[in-house]
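Missing here is one protein chain; the remaining ones are kept as they sit in the complex.
Going in written order, the chains are labelled A, B and C, and every chain counts its residues from 1.
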Amino acid sequence: MNKSYNQIAGKNKGRIEAISDGVFAVALTLLVLDIKVPVSEAIKTEGQLFASFCLITPKLLTYFLSFMTLGIFWTGHTTQFNYFEKSDRNLNWICLFFLMLISLLPFTTALLSEYIHFKVALGFYWLNILLLGLTLLLQWNYAYKRNLTSIPQNEQEAINKAMRRRIIISQILYAFGASLCFVNIYLSIGVIIIIQLNFAIPIINRRI
Amino acid sequence: MNKSYNQIAGKNKGRIEAISDGVFAVALTLLVLDIKVPVSEAIKTEGQLFASFCLITPKLLTYFLSFMTLGIFWTGHTTQFNYFEKSDRNLNWICLFFLMLISLLPFTTALLSEYIHFKVALGFYWLNILLLGLTLLLQWNYAYKRNLTSIPQNEQEAINKAMRRRIIISQILYAFGASLCFVNIYLSIGVIIIIQLNFAIPIINRRI
Amino acid sequence: MNKSYNQIAGKNKGRIEAISDGVFAVALTLLVLDIKVPVSEAIKTEGQLFASFCLITPKLLTYFLSFMTLGIFWTGHTTQFNYFEKSDRNLNWICLFFLMLISLLPFTTALLSEYIHFKVALGFYWLNILLLGLTLLLQWNYAYKRNLTSIPQNEQEAINKAMRRRIIISQILYAFGASLCFVNIYLSIGVIIIIQLNFAIPIINRRI
Partner (left out) sequence: MNKSYNQIAGKNKGRIEAISDGVFAVALTLLVLDIKVPVSEAIKTEGQLFASFCLITPKLLTYFLSFMTLGIFWTGHTTQFNYFEKSDRNLNWICLFFLMLISLLPFTTALLSEYIHFKVALGFYWLNILLLGLTLLLQWNYAYKRNLTSIPQNEQEAINKAMRRRIIISQILYAFGASLCFVNIYLSIGVIIIIQLNFAIPIINRRI
């Protein structure tokens, strides 16, 4: 009997989960390195320190935004893997490409925060989120069709639908939000943030 | 039968523990990056190296303080999760916000060490600790009330009381310590450090 | 009865997997720190931002290459450990040396991207990959011969062959690719990238 390496590779679901949590944990803390303590000889009073602290508020907001986005995709990732029973080398590599896009998120978020008034910056940020959504959808479809999942028979269709619907609806909302930049860029960013907040703290989307 | 994504998301307790340990591990080592080897052309004798090493003692103390604070909250986090049996998407997000505040701790600690004589710096540091305590309390209350915990019937009340009491008492002590800054800022910081040391190495609080 | 420390050390397979995933996760995200948001007073139009973004494309490509290489070796590592049942202190140390070489990969990749037209840079990059392959082969041979693996009797030979063949064939291909630098350095790098892509997204090597 012959075996090919590709038949036996990437089968450990637990290891994929472990490296994913590691990459997410590092990505979640990478942006903090961008928030520097204001160092200046000119800071001599309480008021001056407070004022210089206010100057880094945009960085704190960016950090908050990035943390929320990473949290949304991490939750999506864990929810899918909760239904996965086993893995194969293709699922292994889909997940690795997903993690590559995750590692880039602190970069595209920083780009957006630095050039918040430019459509190009927003475009790259949106592209990153779009690719993350597509990879997550590909991962689910692949695992579901190859029977790598473990779902009770009578729930299969409902869970498949819920999983796909969530990704597709959120990507349509993100695309709508991003396209608003041709009207007004701050409106566009504001709408995207509201969409994300809504996914983190569910208010409207109870049924989605 | 219909399923919403929010019903099936964030259910994996093990994954939340894994990403928490990852974020804590990175946060615990972030501040070391701040401790730089003294590089100077002027260092030419043993005495000069020792003297320049003494200059970074405040950074080492800050590192020690930050490590202790992170250790206290990590211990609190693991102690709660030890009693959690399952998770849902709200608990998932409470924990993610807790981790966001944890990632900010190296920053607020660095701010304090840089501007140790300013009430504003102490204020932000205390605010970080206050929000961490509130999130930890919210996490426990939510899990306890939603029956996500697994505690023997006859211990439930005692453990619920012990968990809440610890967080509330420590936050009252921190608030008292922080308010001392209106008397003297070094007294205030000293009292906070003593409170933390006491939580790490229990002497007085055997009964708390 | 006497025990030596070396008899009882390094026996926890799960811990070796955990620290490996940690080191890989950090290594996977280290190179992102190299991709800096273009900061310039001169960027005043959408076109200028897009142009300055294009300047960091080589860094993105390097990041992609490094991520793929790390992914290939991580997959190799997990595939082997999937068959390991237990560990001893020698396997423990072989794995630690493997992780040391993994941590160096972001550095040698950065060296290659900075000096892409120099044979010396390519040489160090290839040396890193060669040593990784040899360590992986040593790890498998050691565990297989010392009966640390757990494989059904009738599959042992097939899996042993598949595992060794994959490492040896890929190293021969890498060595061939690297030696092409004496013809043309870009040809050499291009061939290496194609070899790696082929290991990540299997097209030709279905039988390997």
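Following the convention adopted for this analysis, a residue touches a chain if its C-beta (ideal position, glycine included) is under 8 Å from a C-beta of that chain, and two chains touch if they have at least 3 such contacts.
Just so it is clear, the structure is predicted and the values come from calculations on it, not from any experiment.
Taking the whole complex into account, chain B touches the unshown chain at residues 17-18, 21-22, 24-26, 28-29, 32-33, 35, 37, 39, 43, 46, 49-50, 53, 63-64, 67, 71, 74-76, 78-79, 81-82, 154-155, 158-159, 161-163, 165-166, 200-202, 205-208. Residues of chain C in contact with the chain left out of this view: 1-12, 15, 18-19, 21-23, 25-27, 30, 33, 89, 92-93, 96, 99-100, 103-104, 106-107, 110-111, 114-115, 118-121, 124.
Note that in this section only the chains that are shown with their structure count from here on.
A rotation of 90° superposes the C-alpha trace of chain A on that of chain B, rounded to the nearest 5. Chain C has its Cα centroid 36 Å from the Cα centroid of chain B. Chain geometry summary: the mean Cα position of chain A and that of chain C are 25 Å apart. Residue positions 18, 21-22, 25-26, 33 of chain A each touch two or more of the other chains.
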